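Removed: one protein chain of the complex. Kept in place: all other protein chains.
Then we have chain A:
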Amino acid sequence: MNIVVLVKQVPDTWSERKLSDSDHTLDRASADAVLDEINERAVEEALLAKEAHGGEVTALCMGPERATEAIRKALSMGADKAVHLSDEALHGTDAVGTAKALAKVVGTLESVDMIIAGNESTDGRSGAVPAMLAELLGWPQLTYARSLSLDGSTVTIERETDAGVTSVRAELPAVVSVTEKINEPRYPSFKGIMAAKKKPVSTLTLADAGIDAGEVGLSGALTQMVSSAPAPPKEAGQQVTDEGDGGTRIVEFLSGKNLV
């Protein structure tokens, strides 16, 4: 069972996140960068599958040079090796471009049985890359998994969305995206941390992966960010002291907003 986990470095959700003024892309330098939490769960799920069925886990990351830190985290948790697609020309790539680039890199890897990703990243939140990647590879897609089980040549998930829970099965190879409910990711062990730097990481440029530079980057993006504005500061809420009329005042408030 050879599994590729997609990992992404994102600004820490606790830190203040900003868009750059010039091209409305994420200002990655301004925030602490971490391995996306949901990716930690994707890595965990891949490791569990490996522990049960053998094989290898490869972390695949597209991102700037600094993303090596996120890759290291995946390796210290127990992934066997990593592929890092890193090229200046990738700056500003949109979701479609990302899926195309990732599909090319997956094509360079040998015998991949399953790709596991988070259902969305905590920064971009397009939530589309896993499905697009499956489409490009011509593989089945099982998205929003809250549980995953493997049985020989098939993978079954419980798919949880606002519409309810469905059980979905596909033949391998397949792309699975997981939600944050799927597991509790392990802490990297101290040995894992020390071993991480000795694990192979191959760094690829666009040319190495055979990616057409015209399909990625800001210029290759099919979508364009036209403008952006910082979120308005939160305003203090209205406080109501209950003087025996609390219930009435709540109803007044709600009906004032046409909520009841």
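Descriptive notes on the structure:
As a convention for this text, a residue touches a chain if its C-beta (ideal position, glycine included) is under 8 Å from a C-beta of that chain, and two chains touch if they have at least 3 such contacts; residues count from 1.
Note that in this section contacts and distances are computed from a predicted model.
Missing chain, UniProt protein name, picked from "Transketolase", "Sarcosine oxidase subunit alpha family protein", "Acyl-CoA dehydrogenase" or "Phosphate ABC transporter ATP-binding protein PstB": "Acyl-CoA dehydrogenase".
Per the touch definition above, the residue from A:A29, A:A52, A:V165 or A:M194 contacting the chain not shown is A:M194.
Although one chain is not drawn, the whole complex shows that of A:K8, A:R72 or A:R159 it is A:R72 that touches it. Although one chain is hidden here, its contacts on chain A can still be listed: residues 72-73, 76, 187-191, 193-194, 196-197.
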